[in-house]
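Have a look at this one before I ask anything.
One chain of protein is taken out of this complex; the other chains stay put.
Labels run A, B, C, D, E and F following the written order; every chain starts at residue 1.
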């Protein structure tokens, strides 16, 4: 089963947060703020959205930063995804 | 009796939630958050909506993910439906 | 006396709610949530509304589902009506 | 002195509420909700309003239903008027 | 010193309220609601405002009714003025 | 160091308030409401802003009245400035 996003929507999977503090201790993800980095899982076809032509600019497999308050969390076969509009993706991490 | 949606509206029927926890216990749907998966029951004709041309992209029988806060719940002959705008459908589940 | 709606407005008359519970008792409408089903009483001429061309798609005598928070209740000669914009009509019941 | 409305505005004068209850008692207007029926006193010229062409569709002397929360109450020489945009007039009463 | 309004703005000066009650007593303006009548002091040039062509329709010296919650109060050399957009002027009093 | 505003933005410097009360006492500015008069320090190039062509209509050195709740206060080398959009400038004081 897979998610096929409509129009300008993008399916993301949040990256695991595993950050080392300055003192070298690894914090488990439960103790941290959710990172806003995510992996692009699927990209919608774009086209006319709200009467405006949208060209998709992100690709599957890219790592992106997305807007904190955007998106809808979706659970499919036990996996959690976030579906955002492309406009809520701020930057690609290269 | 059936619901014939206008313009870019889509009639959905929520999928039954029957999820198995890791320990193998089946949770009755009352104990769970409502899933956002739904079956497409009927699709409006599209056309000019708020002055913008809308082409319908979902079809009857598809399983879709829709936006959590969208839609109007409607009861017809004891059956519950949700009517959303196509724009509130995030992805098709294939 | 009759109501002649302007532009994309539609005059509705709410359907009487007379629902039988599973145990067979008929509940008087006072004890129930107002249904969203209504009969179309009069339809405006459409035309340019807020700078956008609107074509009317509902007809007098149709039974429709309308959006719960939409419309203005109006009382004329003791009869209660709801005036909504066509856009607040979600579906026709056939 | 008279009010000459600009653009798509319409000057209304609220109709006196004098309603007979079923038992035949006439309620004074103070004891009642204000009716939304009003008489059209003056109609603006229409034209381009917010960049959109507006054609006036109501005429002086018509009885209309207007939206409950719309309009500005104005007092001129002791008389009270309501100035609304044409868009806040829902229907003509014929 | 004088105020020269930009675009579709209009400088108004509120009319003095001096109203006689039915019993013939003249109420001082402090005891009253501010009237919405004002004198047009200066009119902006119009032109393209928010991407839309605006033609000015009021003239210096006219008495107008303006929207209660609109406008910015400005004090210049001890005199109080209200600057509104033309769109907040509801009607001319003739 | 100087501020070079982008698009339709204008850099203002608030005028000192030094107002004489009727009894002849000069009030220090701390005891007063901030005046809305300001001097134009720098003017952006205009051009296409939010998809609409904007022509700049104010000039450096002009004294203007600006909207009370508009603008962003900025401090540069100990001097305080306000950056507003041209649309928040209501009138020029001549």
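Observations on the model:
Convention: contacts are C-beta pairs under 8 Å (C-beta built on N, C-alpha and C of every residue); 3 or more make two chains touch, one makes a residue touch a chain.
Just so it is clear, the structure is predicted and the values come from calculations on it, not from any experiment.
Residue-wise, the contact with the chain that is not shown comes from A:58, picked out of A:39, A:58 or A:76. Contact residues of chain A toward the unshown chain are 35-36, 51-53, 55, 57-58, 65, 67-68, 86-87, 89-94.
Contact between chain F and the unshown chain involves residues 1-7, 9, 11, 42, 48, 50-51, 72, 74-76, 83.
Here, only the chains that are shown with their structure count from here on.
Each chain gets a centre from the mean of its Cα atoms; for chain E and chain F, those two points are 23 Å apart. Each chain gets a centre from the mean of its Cα atoms; for chain B and chain D, those two points are 41 Å apart. Among all residues of chain E, those that touch two or more other chains are 51.
Shown here, the protein chains touch in a chain-like sequence that does not close on itself.
Screening every pair of chains for touch gives A-B, B-C, C-D, D-E, E-F.
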